[in-house]
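Every protein chain of the complex appears in place save one, which is left out.
Lettered A, B and C in written order, each chain numbered from 1.
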Amino acid sequence: MAKLYFRYGAMNSGKSTALIQVAHNYRERGQHVLVVKPTVDTKSPQVVSRLMVSREVDLVLDEEAALRDAVLAAGAPDCLLVDEAQFLTGAQVEDLFRLAVQDGIPVIAYGLRNDFRTRGFPGSLRLMELAHSIEELKTICRCGRKATLNARTVGGAFTREGSQVAIDGEVGYESMCGTCYLLKIGTLG
Amino acid sequence: MAKLYFRYGAMNSGKSTALIQVAHNYRERGQHVLVVKPTVDTKSPQVVSRLMVSREVDLVLDEEAALRDAVLAAGAPDCLLVDEAQFLTGAQVEDLFRLAVQDGIPVIAYGLRNDFRTRGFPGSLRLMELAHSIEELKTICRCGRKATLNARTVGGAFTREGSQVAIDGEVGYESMCGTCYLLKIGTLG
Amino acid sequence: MAKLYFRYGAMNSGKSTALIQVAHNYRERGQHVLVVKPTVDTKSPQVVSRLMVSREVDLVLDEEAALRDAVLAAGAPDCLLVDEAQFLTGAQVEDLFRLAVQDGIPVIAYGLRNDFRTRGFPGSLRLMELAHSIEELKTICRCGRKATLNARTVGGAFTREGSQVAIDGEVGYESMCGTCYLLKIGTLG
Partner (left out) sequence: MAKLYFRYGAMNSGKSTALIQVAHNYRERGQHVLVVKPTVDTKSPQVVSRLMVSREVDLVLDEEAALRDAVLAAGAPDCLLVDEAQFLTGAQVEDLFRLAVQDGIPVIAYGLRNDFRTRGFPGSLRLMELAHSIEELKTICRCGRKATLNARTVGGAFTREGSQVAIDGEVGYESMCGTCYLLKIGTLG
């Protein structure tokens, strides 16, 4: 039985680099990898790492997309890699589970586990419920501790306002430990 | 900084045994451990392991309980252990987080991550969002694979009907792998 | 392919309890577990946990024992559990590896990783080289930190003298963190 892996990490923990590395490892062995990504992240049709390496996305999926059908139609790969998996719908995560369990395709989904108000995204919550293996990619807070939360800034000032997804010029994010998050944001609730 | 640990596992993975062992380890070192448990599980005011060892619960918490205040009022322990943590409210999990981050008390919460319809419980979902470390306690399916899901039986027959929490004589649970779960229950959704 | 797991931990981390729990989980599913143990530990032909639960050992192995042959002759089990695995020889660990890889039997070996002078045992070093999965069972130091080393006492006084294995009335062990170990013992080398 193949497995569904959820590799989560705070902002800037190296999720895209890790995905590109795994794609590279499979390709080196002559194996076929498919890389998919939800459309919510409209930055680009590529996986782009802060180390300045990038990788084409094979399938871009909107919220209505039948993920399993699309993957099987693309030719069942030896491994399926998902970038920005937090933006998947719950039904799409169930498709990832079936691709692993019923179709025998290892699936590795990379994503955030919580938003700027410490709440899960639809995709990450369903992954936390269903993944066979939950693994953390670590990064550090400005204070040197491990960062587990993501704070939002608008124009450089910390805020708890706005919609769950906001990726425009004014909005920034900083991965933080619990102590610094409570200091800057004041509340988890 | 102390940490909040979520150690999850399917039914019968040995969560209570693990909790009792950790309590024993701390006590052997002359350290003070507090064991808490939500009231939803009315089986007993004890942590009871299938290995036939048990441990008193120090605080039983209903849904309204102010967890952090209660723990601090009981004398801040060297370590806080939580049994059946899936039944905590989201606000109580936030209290666990604050006890670790702000009060410096290591917190180890043991619980299920998903119910018989593969959905998270309120406490486990919030723990998945906030815990500093997420660790799995493994057990096996009837087929020998790792079990990650929990199926419900009523009178011995598998079912997807009923409320999230049901602990009476007729109702049973079986921890299962994805393949066996889909075979017996037919759907994840 | 089945796997060879090495679950290591310092003294009194609950290794025997964990082994007994796993044996219990398999038996509950109607599966056959074999428990083996090297003779070096002559304390008893049982696995005995500090929680006062115990489990019969099915095979006691001296250093000359052909482990793989003995296990297969005993009827290939659904799972092989090894207590005090640090005392196995390197060749016996290779047999564990072959039982997993060639005979399809999952093997879970529990043991110490280092002795009172911070050096590996023959069995644990070979397990660190060969195991498919290396997992830690945690316990705490007297100071509350995680213990990763084991200090020896003779008549209550810390010492670095004596042979690697010494289990008599005068000799005791204390699991410690690096800071406390260096404070009490003075050196790693």
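The definition used in the following text is that contacts are C-beta pairs under 8 Å (C-beta built on N, C-alpha and C of every residue); 3 or more make two chains touch, one makes a residue touch a chain.
Remember, predicted model here, so these are calculated numbers, not experimental data.
Among the chains on display, the ones the left-out chain touches in the entire complex are A, C.
Between the chain not shown and the residues C:Ala18, C:Ala100 or C:Ala151, the one that touches is C:Ala100. In the full complex, subunit C contacts the hidden chain through residues 1, 91, 94, 97-98, 100-102, 113-114, 118-120, 125, 128-130, 132-134, 136, 145-146, 148, 177-179, 182, 188-189. In the full complex, subunit A touches the omitted chain through residues 12-14, 17-18, 20-22, 24-26, 28-31, 50-53, 78, 106, 139-142, 144.
Quick note on the criterion: only the chains that are shown with their structure count from here on.
If you draw each protein chain as a dot and join the dots that touch, you get a simple line with two loose ends.
Among the residues of subunit A, none is in touch with two or more other chains.
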